[in-house]
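As structure tokens, the structure follows; a few thoughts come after it.
One chain of protein is taken out of this complex; the other chains stay put.
Up next is chain A:
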């Protein structure tokens, strides 16, 4: 029972991580209509900036600031210099340009930091584990990730639903022309939204540093999952991204954790392990296919 609970926590933690990335991606895609393949690069930028700052100063707080600032600034620069020219163009052009950005970011990071992965330590205050239930101790750092993710979700909810900016964002997602006609500076809004998305990606990256490998190409690994989340949740919808991310995180984790064990009841050990691993690998993609079949616009579509 504790094992099931622990795996659910793992799924939740993975889910909020995906949410941070998916929130930015879905905002950018939903509001500006841009497919930004380089979103994973912003995640990498956040991780590298934080790792670098942590190694230089030794302070986790400064590392957080560096990661967030770098990701947001580079994200906004990216919007101003490249993406702004792509809004009116075909999706294929956007894919091409943002794919080029991935290559440029990866190569720049290689030139600046080298090919060797960087080391990031867990901040001392969050090191160690706590006893949640008898027989279940869980790493504090992972609990902190869950807490930060949920806080960001709440903050975004308030921002989108309770503020003037949020109103503009929502309006921009559904009635772009009308917002422009009402005299809102939509270019500024776009840059701001893009910066926010980049900031969230950077946050995910800097939090991932101490548990994953900070290395070139780390963004592309997680980007595919993030796209799955966006599609399941419904393009452009923050709520969709949140629930989509939690569903994907939980389903993926539980399949990986329990599928081989369940199959072992009906077949021999090694076959069950191989088949279980296979099913777990395609699980979320199957889920995506089913969601697309039943609700082609995702679970919580933004454009109704």
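Here is the rule we go by: a residue touches a chain if its C-beta (ideal position, glycine included) is under 8 Å from a C-beta of that chain, and two chains touch if they have at least 3 such contacts; residues count from 1.
In the analysis below, contacts and distances are computed from a predicted model.
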Open item on the list: Please identify the absent chain by the protein name in its UniProt record; candidates are "Chemotaxis protein CheA", "ABC transporter substrate-binding protein", "NADH dehydrogenase" or "Hydrogenase formation protein HypD".
Closed with: "ABC transporter substrate-binding protein"
Task: Residue touching the undisplayed chain, where the options are A:53, A:74, A:203 or A:222 - done: A:222
TODO: Check the options A:97, A:152, A:186 or A:208 and report the residue that touches the missing chain.
DONE: A:208
TODO: Would you mind spotting which of A:142, A:170 or A:239 touches the chain that isn't drawn?
DONE: A:142
TODO: Touching the hidden chain in the full complex, which residues of chain A are there? Just list them.
DONE: 3, 6-7, 10-11, 13-14, 17, 106-107, 110, 114-119, 121-122, 129, 137, 139, 141-142, 208, 210-218, 221-222, 224, 253-254, 256-257, 260, 269-270, 273-274, 277-278, 280-281
